[in-house]
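Note that this complex is displayed minus one protein chain, with the remaining chains in position.
Every chain is named by a letter (A and B) in the order it is written, and numbering of its residues begins at 1.
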Amino acid sequence: MTTKGIENVNPQRFVKKTKREVTTQEEDESVKDPIDEREIFDLLRDISDPEHPMSLEELNVVQITNIEVDDHQNSVKVFYTPTIPHCSMATLIGLSIKVCLLRSLPPRFKVEVNISPGSHASEEAVNKQLADKERVSAALENSNLLEVVNQCIVKSLE
Amino acid sequence: MARLDEVCKLPGHQGIVWNVGWNHEGTILISCGEDKTVRLWARNINSENNLWVCHSILSDGHQRTIRSVSFSPCNKLIASASFDGTCCIWEKKTSTEGNQYECTATLEGHENEVKCVAWSASGSFLATCSRDKSVWIWEVGEDGDFECAAVLSAHTQDVKKVVWHPHQDILASASYDNTVKLFCEEDDDWVCFGTLKSHDSTVWSLAFDSSGKNLATCSDDRTIKIWKEYLPGNQFGIATSDNTPTWKCVCTLSAVHPRAVYDISWCHQTGLIATASGDDAIRIFRIDPESDPHAPTLEQLVTVPRAHEQDVNSVAWNPVITGLLASCSDDMHLKVWQYKG
């Protein structure tokens, strides 16, 4: 059961990577811009945890090594790692990642968001829910839920 | 070589188009989606190329996404199911200004998103299903009233789709719990008489063939399956219990769809099976006529790889015009296709 307040009171904090320099080529809109792991990571790193004022990068929830991109196949896969295996916020964090990518990437991309294997007690159930486009669509029509998701991803979309 | 030719591409919906269907005369195409509207499309007989155009928009019935629409067998009523937890009944009113549809009843009772609505072949029942895990059967009264005839809690998860048998009052439902369930009326109540287990993930949709003796299902597990009805005392040695038919999975097609299969439509005229998939493609299959009916094989006739720019959510064969297929997508468009064998 949910305990009062924050579940993981003292999560480990990780060092942030430095921001990548934007190359002049990238700023040129006319050049076709293939998407890579680094770009996905940059989109996700600043998403904040729903409970902590920390980013998913600082909490090591998203890592560049857990992102798989196949630009040619229009495929993006993100594996994220909840801070604790019973984290009840896991679905909400996954939803935030998914929404952030759906809003940022060109519509040709198929986005899959999964929990890193073995890192959560309800891994399969959470993955199934996040993969269900109908459930995700319906969730985003819930104004209370949408507000929290927006708060989580506001920094990353800046 | 079989082909599926694009007849037209229909813009209009603002957002995901979730479901397409036809009226029973095959003259009206119907769609619904994220923009909370139901749209009716008909052939513009004045135009040169005989294209489909939107002639009515039904709005103000729902507060949230409309997930599913269905024409009544008499073609006078339309039912729409929404994430707002209700189902609206729209009635055709003919006036001097032409045909107008008016929302004449709102069916309430589901706890949350209604995912699908379907009229029975006889027109006497309506079925709805929801994320609240229940399937409801509504009896259509003479006075246009809808009474709840059953609340069926057989599924353990979100119920995605309900489809009626083409001739009998038998209902099939598909669920996030990976199963399909079959229901029929017994005395004054409805009961579940069969559970079809074989899919490894959400069963998104299902379709009966014209005889009602075969059922096709499609799933998030990227497969489609064919199920066959075996009656009690059948000569093929398939066991049945409680004097009810057994539905056996006789064919599984895997390694064809690279992503989830969201919808499946079995043409009652031609026997062709169309699928809508999360890989943006539409595929057409038929049961190989040479194959053993108890272990049929599916023959892939056509693949249209980029049928839409995003996920294809629904496909529907026209019930009258041979080979005419409608589809809709996350890309906000409907398309009409012509199959040529």
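Heads up, the rule we're going with is that contacts are C-beta pairs under 8 Å (C-beta built on N, C-alpha and C of every residue); 3 or more make two chains touch, one makes a residue touch a chain.
Going forward, contacts and distances are computed from a predicted model.
Of the candidates "Nucleolar protein 2", "Ragulator complex protein LAMTOR1", "Iron hydrogenase large subunit C-terminal domain-containing protein" or "DNA replication complex GINS protein PSF2", the chain left out of this view carries the UniProt protein name "Iron hydrogenase large subunit C-terminal domain-containing protein". Of the listed residues B:150, B:304 or B:336, the one in contact with the hidden chain in the full complex is B:150.
Touching the missing chain, out of B:82, B:120, B:134 or B:327, is residue B:134. Contacts to the hidden chain, counted on subunit A, fall at residues 1-4, 9-10, 50-51, 86, 88-89, 91-92, 95, 121-122, 125, 128-129, 135, 138-139, 142, 144-145, 147-149. Along subunit B, the points of touch with the absent chain fall at residues 108-109, 111-112, 132-134, 139, 147-151, 153, 157-158, 187-189.
Convention: only the chains that are shown with their structure count from here on.
On the subunit A side of its complex with subunit B, the touching residues are 107-108, 110, 128, 131-135, 137-138, 141.
Contacts from subunit B toward subunit A in the complex involve residues 16, 34, 64-65, 67, 83, 113, 115, 131, 158, 160, 176, 201-202, 220, 259-260, 278-279, 309-311, 330-331.
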